[in-house]
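Only one protein chain is missing from this complex, and each of the others stays in its spot.
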Amino acid sequence: MRTVVFWVLALAAVGFGVAVFRVDSMARATFALLASFLCVGGTMVLLDLHYLGVLVVLMMIMEMMVMAVFMIMYMMNPAGLMPMSMLHNRRGALIISGAVLVALVAGVWTVDWPERAGRPPGDPTRALGEAVMGAQMPVMIVVGVAILATMVSAVVLATDRGRYDGGDR
Amino acid sequence: MLPWSIGVVWFNAMEVVAWVSVWMVGWGTNSAFPLVGGYRFLAQGLAYELPHMFALITVALGAESLDFGEIARAQDGLWFVVWMPVAFLVYLLSVLAMAFWGPFGHPVGHDLAGGAVLELAGPDRLVFEAGRYALLVVASAAAVPLFLGGGAGPLLPGWAWALVKTYLVLALLVWVRHRLPVIRMDRFMTAAWVVLIPATLVQMLVVGIVVLG
Partner (left out) sequence: MGLRERLVRFAAERPRSFVVATPGGAGARLVVEEELRRRGWRAVASPVGADVLVVCGEPGAELAQAIEVVWADVPGPRARVQVAAGVRREAVARALDGAAAELADVPRQWADAAERVAAGPWTPDDSGDEMSGHGGGHGGHEQGGHAAHGDMGGDGDGGHEHHMGAPGGVAMAERADDRDGLKLDVLHVPLGPVLSDWPAGLRVSLTLQGDVVQDAEVGVLGGAGDGVVEWGGLAVAHLDSIGRLLAVAGWAAAAERARILRDDVRAGVDRRVEVERFARQVGRSRTLRWMIRGLGVIDRAAVERYGLTGVAARYPGDVADRLAGRFVEARKALGGGADVELDDPAALLRVLPSLLVGAELAAARLIVASLDPDLAREPVHG
C-alpha cells in the first residue's frame, strides 16, 4: 500500500515539475510547482515524518502564494495569454540538469545503504531533530529568531518610505 | 494514516489553503477589482500569519504537545487564556484575518464592490460564503481547546461546554465587527510586524521560562 502511494506521489511530483516548464501562464506554473512540493510533503508523511510533511505543505503553500505576488508583479505576460517562450538557455540548462540527474542516480545506485538495525523510533521527527541538530538545539532556535529579526530590519532600513503616498510615513 | 498528534500544525496548514483559494478567486475571475481583492488578502496573510504561528507555538510550548486533546487536558489547573493573554488576543485577531471577516474583511471590501467576491453569483457565491463562514466558525471553535480549557466546566458535559465557549468566542467576534471599521493592510502591516511579532515572541519567552522552571 505504501509503495503504491509512494510511486503515485513520486510520479506526480515529477509530472508537476515538468508541467512548470510546459505551461504558458506564470500563475499555472506557480501552482504546478506547489503541487509538486505537496507531493514531496506527502512522501515525507509516508516516511512517518508527519510533522515535517505537514510543515512542508504549510510552508510551500505560503511560499508559492508569496511567489504569486512577485511573479505577477515583475513578469511580463503573467497569465500566459500571449504565446511566449519563457525558457532561457535551454541547452545549458538541459546539460546541467542532465549531469545532476546522472550524478544523483549514480550516487543512489553505488552508495552502500546501511541495513536497518532495530525498529523505527517511536517519534521519528524527534529522532531526526536530535540527529541533525543534536546538542546545538538552543543555538539553532536563537539563530532562527535572529534571522527573522535581520530580515525585518533589513527591509525596514532599505526603504525609507512605503509605496503609498501621503499620510502615515 | 495521519495521527492527530500534530493537530495544531495540521490546522495551520489547512487554514493557509485559504490563501490559495481567495487569490485564485480573485485572479481567475479576470476582473480588476477581484484581482485587487485577491492581492489584499495575500498582504493580509503576510501580516497575520507570523503572529498567528507564534501564538500557536506558545500554546504548544505551554502544553508541551501539538495535539488538541493534550493541549485541552494540559489546561486542567489554569486556562491558557489567563497566562497567555497576548497569544489569545493575537489568535482572535488571526481568526478574523484568516476568514477575512469583520474588521479584516478588506479583501471582500465594500469599497471595491465586494472585492474578490464581486463577480461571483449563484452557487459559486454560496459555496464561497459557506466556506468563509465555516472557516470562521472552525477557527473560533479551535480557540476553545487552545486557550479556553476545552470542555472543562461544572455541571454541563464536555461537548456542551465546548459549544457554549465557541458561541461566546463568536459573539465576541461579532461584537468586534460592530465596533471597528475595516482595517487596511497599508496601515496595519507595520503594526503587525513591528508590534505583534515582538509581543508574541516575548509572550513565548515568558511561557518558555515558566515551562522550564
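By written order: A and B. Residues from 1 in each chain.
Methods note: contacts are C-beta pairs under 8 Å (C-beta built on N, C-alpha and C of every residue); 3 or more make two chains touch, one makes a residue touch a chain.
Worth saying up front: this structure is predicted, and the values here are computed from it rather than measured.
Checked against the hidden chain, the listed residues B:Val117, B:Ala162 or B:Leu196 yield one contact partner: B:Val117.
Within the whole complex, the absent chain has one touching residue among B:Ala32, B:Leu172 or B:Val211, and that is B:Ala32. Residues 28, 30-33, 35-36, 39, 103, 105-106, 109-114, 117-122, 125, 177-184, 186-187 of chain B touch the missing chain (whole complex, contact as defined above). Although one chain is not displayed, chain A still touches it through residues 24-25, 73-74, 76-77, 79-83, 163-168.
By definition in this document, only the chains that are shown with their structure count from here on.
Each chain gets one centre point, the mean of its Cα atoms, and the points for chain A and chain B are 25 Å apart. By the touch rule above, chain B contacts chain A in their complex via residues 1-3, 5-6, 9-10, 12-13, 16-17, 19-20, 23, 27, 39, 42, 45-46, 49-50, 66, 186-187, 190, 193-194, 197, 201. If you check the complex, the residues on chain A that touch chain B are 27, 31, 34, 45, 50-51, 54-55, 57-58, 61-62, 64-66, 68-69, 145, 148, 152, 156, 162, 164, 168.
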